[in-house]
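Shown here: the complex without one of its protein chains, the others still in place.
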């Protein structure tokens, strides 16, 4: 419903997986359950069609169906952010207009990811596209997938564009993140979110606004409570919950150790919970039976550490 | 007109630039002139919507318009190969069917280029998509842009797929190319084309079938004659024309030294010839005036070496 | 004097620059001043012949002279750690014995850095060399320079070697560091130090033991106080001093933006303080006059934020 986002926007914004019943077919019932499962965890927003959401692998038809259904179901309970990254300028703009019309609250834009461009190309691209987008824009730094980072100097320029309201940094480069935070310090309304959930505790302790943890598809409350503890400066709780995020990272995500291993493992775990199925979009396949069994075992192990927020009633 | 390609397919297949009158608008008259300019040089095929053709940067609407116009204009005079590479399986398949229906002769498929996949994912992806494609397929090895190479072992598997008929290798890895050539030696009908025009002479001398030289947008006859000389084992002519391709590479393509520097420079040079304009698709911009002047000067210099086939009547 | 290091070893261990009066000649007086300047800041150890110390660029003769002079001058006031990384196994072993005989307390060992080895080669190498080294060993993860990371699985094996007592991680990979911390949690005596000073606050807040900050050559007290605040959980002081380390990183180290930009800038700043000269070992050169002037200006700016611990009485 196109709400006005707080500035800065604080909290946990899970990058939602896209439940599929076929390689390019939406699992409508699974989608409804995923949305409710995540919102029930107290999150502050939903980011759809990102990397964890397999956005670039889906047809435009499916992307539009997803936007429409999620916006309708969320119905303003939390903010909806929509990934519009594409190699084609026009397709990104069209998708953003569609998202706006369906009621989304912001768009998320990584670098166009086929051609290796330069910083000056990228800045001009952002300036051009921002002028045509009907919603606030979060820049999305994702060099492992786009081959191109938003360097600190570019960020300094980009924050002068009126509808560029934040940065989601998934580079995993801690020093870069701290440099950006210093560089945007004069713009206290500019939102700084971290991608890798293993960096959530540290970056929030040092003053940033929140994160986009993939694991929050599974254990939304864990990341919400971690964010609350770090925001409040409760170091003991922060350390304890942070340790759990590292366990999830090193034990769960390494099952099926590939490019989208994280998404495969999260879908596998969600299927253990009865939330949605394991189907992946091309070019990936779901974890196999042995890996799936391993996921189930890891879930048990994880539950033993934080039974309140990570205990999963396995189907 | 969906001709049957020779197997192997030998010769020069320029990766055609896409003339634009706006960032996502086709320059129809420029397109007609480019097609005729290239065909007049004696080439053996046209490859549209590749990297030089800025395929991934164009909207689907424009891509379809381009396919339709090129197929109609070429009208079977040479083979038309259509790039269908995409991060979305469904969009690739749809584009291939469109190309088939418009009369194209083959499709060209690189790895899906957002997620970093593994070889086994990539092989399965090729197997799945090949089963749905209505045309012969050239695999397109382009790791600098897709982050993922078709390794030799994968090629050995992929050549067993009936409609996988060839490989265009743009990796620039000479050792890899030779390894592939040995690996496919038992399949004399399998086509092996090289991307980087600087490798055309050497690879054809050593027995491969041809190339996809970007410079053939500008000087089609140069690359055709080089291919003929190397195919015939005329070492003296081969060396002389090869030296000219290295001059083009080191003098022309370095004007505007970026990710798509080659396409920028080729469009700039074509504009000096009055063939088409310099407009680039986002996220790139045409060379600036100083660079454009430099291109004009380089063209004069290049013409002085091979006046017959590189003399350009500048507008 | 070969003291027994505490286990774990906590605190700040600056990677000392090597003052030079010529490309391969020690500046003996500068060396004495640097050592005293750093120790006066309250640090817990000195790491010589590391990356900041330009160790690999120095002749063995100079390395030995440095070891001997530093050990003699420090005289047990703080621990002395000596870098012995080399591409030649024998040379590393010889240097370690020399360090032992001169009274050093530990050696620091990165991967041999010419050949790209595999994890299993690296583990066997560590096992072999550890058996011949007369001192405790800190592993030194430095993939940007060695092309080879100590992966978490290797660390799990390496901590079983009796004289492997700690890890200095200079990868800048925050997620990796947290994964290692979890992996060695069952060995509370194992020391975990972070290289990049921009990560010192965060890693200590989350439970690691200290750091090896290059900037502590210049402002030793800043990093000592930051470490103390983070260790004590004083979040407000930690954030304030952390912000200063990011200022140093983004303003000072970018003057002369190259491979050893940090060392060049630190030597330039130390020369402003009258501690030592700016001479670099080959293949590098000192900052030029304009860059040197810029360093002086940055120092003023830095002093304005933390006048107590970063005010520098410029010569």
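In order of appearance the chains are A, B and C, and numbering begins at 1 in each one.
The rule is short, and it goes like this: contacts are C-beta pairs under 8 Å (C-beta built on N, C-alpha and C of every residue); 3 or more make two chains touch, one makes a residue touch a chain.
Computed from a predicted structure; not experimentally measured.
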item	value
For the chain not depicted, the shown chains it touches	B, C
Sole residue of B:205, B:286 or B:311 that reaches the chain not shown, by the stated touch rule	B:205
Of C:104, C:122 or C:309, the one touching the omitted chain in the full complex	C:122
Identified contact with the non-displayed chain, of C:145, C:187 or C:240	C:145
Missing-partner contacts on chain B, residue numbers	152, 172-175, 178-179, 181-183, 196, 198-199, 201-203, 205-207, 233, 235, 238-239, 242-243, 246-247, 249-250
Contact set of chain C toward the excluded chain (per top definition)	23-24, 51, 54, 56-62, 87-91, 111-118, 121-122, 124-125, 128-129, 144-147, 258-260, 281-285
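We adopt the following convention: only the chains that are shown with their structure count from here on.
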item	value
Distance from the mean Cα position of chain C to that of chain B, given in whole angstrom	50
Inter-centroid spacing, chain C versus chain A (mean Cα positions, whole Å)	36
Touching two or more other chains - residue numbers and ranges from chain C	none
